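Omission of a single protein chain aside, the complex is shown with its protein chains in their original locations.
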Amino acid sequence: MIIIMEPGTSEDNIQRVVKTLEKHEFKVVLNRGEVMTVIAAIGDKRLFDPHSLGSLEGVREVKIIQEPYKLASREGQQEDTIITFDNGVKVGGLERPVIMAGPCSVEKDYQGLLDVAYAAKEMGCKFLRGGAFKPRTSPYDFQGLEEKALVFLARAREKTGLLVVTELMDSNDMPLFENYVDVIQIGARNMQNFALLKAVGKSTKPVLLKRGGAATIREFLLAAEYIMCNGNKNVILCERGIKSFDQSFTRNVLDISAIPVIKKLSHLPIIVDPSHATGRRYLIEPMSKAALISGAHGLIMEVHHDPDNASSDGAQSLSIPQFIEVAKRLNKLIGRIDYDNRMTKQELGIK
Amino acid sequence: MIIIMEPGTSEDNIQRVVKTLEKHEFKVVLNRGEVMTVIAAIGDKRLFDPHSLGSLEGVREVKIIQEPYKLASREGQQEDTIITFDNGVKVGGLERPVIMAGPCSVEKDYQGLLDVAYAAKEMGCKFLRGGAFKPRTSPYDFQGLEEKALVFLARAREKTGLLVVTELMDSNDMPLFENYVDVIQIGARNMQNFALLKAVGKSTKPVLLKRGGAATIREFLLAAEYIMCNGNKNVILCERGIKSFDQSFTRNVLDISAIPVIKKLSHLPIIVDPSHATGRRYLIEPMSKAALISGAHGLIMEVHHDPDNASSDGAQSLSIPQFIEVAKRLNKLIGRIDYDNRMTKQELGIK
Amino acid sequence: MIIIMEPGTSEDNIQRVVKTLEKHEFKVVLNRGEVMTVIAAIGDKRLFDPHSLGSLEGVREVKIIQEPYKLASREGQQEDTIITFDNGVKVGGLERPVIMAGPCSVEKDYQGLLDVAYAAKEMGCKFLRGGAFKPRTSPYDFQGLEEKALVFLARAREKTGLLVVTELMDSNDMPLFENYVDVIQIGARNMQNFALLKAVGKSTKPVLLKRGGAATIREFLLAAEYIMCNGNKNVILCERGIKSFDQSFTRNVLDISAIPVIKKLSHLPIIVDPSHATGRRYLIEPMSKAALISGAHGLIMEVHHDPDNASSDGAQSLSIPQFIEVAKRLNKLIGRIDYDNRMTKQELGIK
Partner (left out) sequence: MIIIMEPGTSEDNIQRVVKTLEKHEFKVVLNRGEVMTVIAAIGDKRLFDPHSLGSLEGVREVKIIQEPYKLASREGQQEDTIITFDNGVKVGGLERPVIMAGPCSVEKDYQGLLDVAYAAKEMGCKFLRGGAFKPRTSPYDFQGLEEKALVFLARAREKTGLLVVTELMDSNDMPLFENYVDVIQIGARNMQNFALLKAVGKSTKPVLLKRGGAATIREFLLAAEYIMCNGNKNVILCERGIKSFDQSFTRNVLDISAIPVIKKLSHLPIIVDPSHATGRRYLIEPMSKAALISGAHGLIMEVHHDPDNASSDGAQSLSIPQFIEVAKRLNKLIGRIDYDNRMTKQELGIK
């Protein structure tokens, strides 16, 4: 941690900072410049909230050097986290990127859900997504079928073998989720719902954590840290677009560079949601390709048996025939990436 | 609602949109331009998610005309909501603007809290704020004293008569809050935690709802709507700064214009938090004045008995002597505003 | 400047950075932490682009400590810059805040301009604003009357004694501006048009520099520095709103906190443009008050003799009668601020 003092501040003010740091067991080095003094504090930030120094008189700025998350960081764990599911599916590292597909909301028409699930299975997907509890901006929009949707999803899993991914909004629903669900999704709006993060941190189910619409990468990884330091190390990160000043042609801006940035900072798998990121059906394919080629460990996308009559997000859902066309081209690209990864594994001597 | 069709789209596509609208009991008017056709749909949007039209072939854009919230809107209720507390304090409308003051977190030192509370009381404040459950970006930062803090706050209320404002993070803590708290705060990070909004919507306690750091005004009012349509009409809105591209000199950008905008759109009271908005002690006074003079119904600010050793947010807390100086000048300004409001009331014939 | 090295980087990499710094005559202090090494470089940054260090192997981050502008900074000049015009009007410091008023564009109707100018004069304004060369987002929108407008403005000055403020878009028009104009405005879109900044830096006319819609405060002050280091010290800064994710109810977000922040960082006068900031007529008054009470040295606002038929920005222009009402209330507020400032001057022993 670096503490920059105001130009011309008094020696007393400087010594007060030094004492505070020493009280918290930091090693302190003073750099007295011509214009201002800079104090370097060496030690473990995690025991101490550095912003508290900002209130001391004469302090201009406190700059943190070490990233504040630990379990989620590459410094804490060099090797990629690879999450292995009961049926052998693996997510992360150099494993073949996965596609998660399904409707935005699970609806009354169970057969429609099943049709999507079979199409997903046919195209090589291993995960079925579908909203049971829906976070809707307006209280007057469709809020989800709740437990009934979970039952439908579980039934579709039985038929197809696909793993079920769905969003948890209330920690009181955890028992239901432990029963029915394979991957617990935390939505973008709840990325800093710390009560919920702690709750899923105590679960044994893998968690799919979506990046908040205005969350920095640091905040995103700290949200993952909340889950991990409560005991659950199986976190899959998901970039789904960030808010920008231009919302005329896309809902959000998909931050593709977050993929290689996060892969450098963290060992956790990271996937991309091109449907929510763009809000436009025609952008799903190009953004999926961009995500895969820049290193994403997977995709999660919306597919609906009848998008024109979907209860939510029809405009960003692929129909089943559209999905099949897109999936074919994505599988071709994934095949090439998978081939490259296998070559890399061979070089690295990984089995 | 206005549906804009792609230039040159087929008559079939136009008719499909018309039929969908008629099925949902909209009155439809077609405007056929030289370049493109525009469809106006007249009726109650609240029964229907207009974005679902976006998936129909040939639809370029769907534009909503009526604001999607109802109970929170001026159209639904012309007169200002004024919330009256047991001890006669009123918030909203032309009432004298209130100041809520207190530490970011309630800490072990009960006497410190009490000192702040007495200073607040002395300066004419009617509310004591203080965090019991703290939403911290890092899991390693101080998370609050929880129930113990609630007990301290309640004791300080007993001594001073100040009303207690504190943040709820988990609906499971509602019984505690019903016991100890006068105003339930929903923090910025939980503004779209819909499970929590529904829970406080069922309470009889007034709710202080903070605007999310990247929430639009529409999303903010829809969050209030979630609370209101669950039965609780006593919502106080709070602007606390929005995220921007420049974080060098302030934590957030305080959106002062949100005050008159929201007063035009909604009848709910709106207050301002200059501490979280700026993150800098020296900005609390000018931003408080700006908020009051542009029509805010109140302020909520951080005051600590020993900011240099605060568990959280010391840099944006006023010390007790600083607070007293600032409060004197704010009271002078509030006095003038109150005088103007009393004149206005007289003109309007309000008692 | 602080250079943070990657954890575990080699001693060679560290020494390469040290050598580069020493070559540029920095004094170097090494802080070897347990996790990483931090290098402090003490000396004059202005001779050296610190980002170039970012390319050296093993460098994680370069943090600049001293603000990169010099002539514009408080560190370079403690006392406020006060700009005095030929007719005795003063802008800056504790002087009475000024109001600049006039139409967005000067139009064919000279009498209309004159009516606005007389109203402005009557309300105590000292400056007439009006666009001659208009920066319009679309090439098909009205581009201004150019020299003809300058002639109109100069004629109105002759009649009323108001000083003329108008925007320069092309350095080739400088001779015209030297002739006709009292304050040369640089628009938000040209804030980083460095060729233009250099050109006005060579003029003797005061410059009104508007903040770019997505410019940080640092970039804003560096733009002022461009003008100042070319010889022209008379720069008036102007906050006019920044771009945000919410454009439904205001064009931009007026960054009121920028006023006290800039007054802390710089000695230059800073005024506010509530018309462009909000784009809504009804917001001009509350935002003007917020600006004044938080310390702005003045306002620049749009007033039109017939807003419904204005060539540009009618929706954010006041009509003459509206302006008179608003100006009366603002003058009352300015009177109070002026009184406080005179008291402060007395205390400070300033004449």
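Read from first to last, the chains carry the letters A, B and C; within each, the first residue is number 1.
Criterion: a residue touches a chain if its C-beta (ideal position, glycine included) is under 8 Å from a C-beta of that chain, and two chains touch if they have at least 3 such contacts.
Not measured: the values here are computed from a predicted model.
> Could you tell me which of A:Val98, A:Ala149, A:Leu254 or A:Ile334 touches the chain that is not displayed?
In the complete complex, the chain left out is touched by residue A:Leu254.
> Considering the complete complex, identify which of C:Val18, C:Cys229 or C:Leu333 is in touch with the unshown chain.
Considering all chains, including the one not shown, the answer is C:Cys229.
> Just the residue numbers, please: which parts of chain B touch the chain that's not shown?
Against the missing chain, chain B presents residues 2, 4, 7, 27, 29, 31, 33-36, 38, 40, 42-43, 61, 63, 65-66, 75, 214, 243-245, 247.
> Just the residue numbers, please: which parts of chain C touch the chain that's not shown?
16, 20, 46-47, 49, 51-56, 68-69, 135-142, 169-172, 189-190, 192-196, 212-214, 219, 222, 225-226, 229-230, 243, 281, 307-317
> Which parts of chain A face the unshown chain closely enough to count as touching?
So the residues of chain A touching the missing chain come out as 214, 216-218, 242, 244-246, 248-250, 253-257, 259-261, 264-265, 277-278, 282-283, 286-287, 289-291, 293-295, 333.
Please note the rule applied: only the chains that are shown with their structure count from here on.
> How far is the middle of chain A from the middle of chain B, if each middle is the mean of its Cα atoms, in Å?
28
> Which whole number of Å gives the spacing of the CA centres of chain A and chain C?
Those two chain centres are 40 Å apart.
> What whole-Å value do you get for the distance between chain B and chain C if each is reduced to the mean of its CA atoms?
From the centre of chain B to the centre of chain C is 31 Å.
> Which chain C residues touch at least two other chains?
214, 244-245
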